[in-house]
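Taken from a larger complex, these chains appear in their original positions, while the remainder are omitted.
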Amino acid sequence: MDIQESEEIKKEFQLERMVLFSDAVFAIIITIMVIEIKLPEDLHHASKEDIRRAIIHLLPKIGAYMMAFFITGMFWSRHLKLFSYLKDYTNSLIALNLAFLFFVSLFPLGISVMLDTLTPRNYDGLYMYFTIVLLGILTQTILTGHIIKHAQNLCIRPDGIESNLEWRAQRIQFIAIPILFIYCILCFLSQVSPQFISYGVIAWAAITGLIRKKLY
Amino acid sequence: MDIQESEEIKKEFQLERMVLFSDAVFAIIITIMVIEIKLPEDLHHASKEDIRRAIIHLLPKIGAYMMAFFITGMFWSRHLKLFSYLKDYTNSLIALNLAFLFFVSLFPLGISVMLDTLTPRNYDGLYMYFTIVLLGILTQTILTGHIIKHAQNLCIRPDGIESNLEWRAQRIQFIAIPILFIYCILCFLSQVSPQFISYGVIAWAAITGLIRKKLY
């Protein structure tokens, strides 16, 4: 094995290491919430009805866990697709990937806060959860943008990558997410009814979805 | 290295990534319960008998942990065998694998609920545990079915795969598990003695075991 080839294999391995580190973080995040789901203490002396009620009370938590599991799974499979084009890495890529993983790691917290506080009169937990997911999408968009910008150096097939990653649709998020944040902060400050924030989020989801459909 | 070969290696690596992600989830699930096993607080001033009693009370929890460990280990080694035939992957495979991992990740919860609530008068925890394991087997069967159906594209030796995975015996579960669920729901609704549900599970285990033996 000559040094040239040996170094190329080394570079591949560094990239692999970054990817498998991300996978380990994803795997921990995706299963972390199951630790929080448990019955109240000392049910051995409880009545049959109490036990059944305690088990039924687990169901919304299992539902929230399922939601966190599949949302994280979706981000993971997008990460899988994104990194399948890489053949090299840079320090910026490591930093952006860490920033993306940071927001992903907040997903379970966001869902658990939302579940614990959501009532017809209080949407704070829901807003917190939306914020976390939007920041996740935003950092993923920045990460995708970085890879596309440096495609000639970083990717194995630099020419087809823009259409493969549906970049023209995804880069809309660079404008759409900041606008949505500003809109939400304005709503919050002007003390209008929380419904207006929901309308904003629905409009954001509809518009970005329509653009993706139209472009691809 | 030409592009053709480079892409083939990339595809292998994506598959490897899906497999190692699954392994990380399995590894977390298989060890997660050990966090829950602990002594009550402040035993330093307790009497010798209290401490011995507290340690003895850990034993059923260690037993439940051992059970969860080896059941998860069995599912993992089946997953190892199943994925050893793959040479490619599809989006459906990623989704089915995530669904399978979701039910696997509920195993420790199921065992801990069963242990906390099982009394001669209350089988709710046991039913919950059976449900989780049966859904795990069901999604594993669906995953196996998907791989066999697309064996020509996905597998390295598509011809021998049906007999290698004992598919003729395992696909019985497509009918057997839904029948068992309907039977259990009917038992539950008609308020018959819980023993009838146990008879159903035993009959299911015996019939599927016999069919496997007869066929292979």
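As written, the chains take the letters A and B, and residue 1 is the first residue of each chain.
Everything below uses one rule, namely that a residue touches a chain if its C-beta (ideal position, glycine included) is under 8 Å from a C-beta of that chain, and two chains touch if they have at least 3 such contacts.
For clarity, every value in this text was computed on a predicted model and none was experimentally measured.
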Given 2 placed copies of the single sequence, give me the total number of copies for the whole complex. 4
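Just so we're on the same page, only the chains that are shown with their structure count from here on.
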Rotating subunit A so its CA atoms sit on subunit B gives an angle in degrees, to the nearest 5, of 90
Inter-chain centre distance, subunit A versus subunit B - centres from mean C-alpha coordinates, in Å: 26
Of all residues in subunit B, those that touch subunit A in their complex: 3, 6-7, 10, 13-14, 17-18, 20-21, 24-25, 28-29, 32, 35-36, 91, 94, 98, 101-102, 105-106, 108-109, 112-113, 116-117, 119, 121-122, 124-125, 128
In the complex with subunit B, residue positions of subunit A that touch it: 16, 19-20, 23-24, 26-28, 30-31, 34-35, 37-39, 43-44, 48, 51-52, 54-55, 58, 62, 66, 69-70, 73, 76-77, 80, 84, 87, 156-157
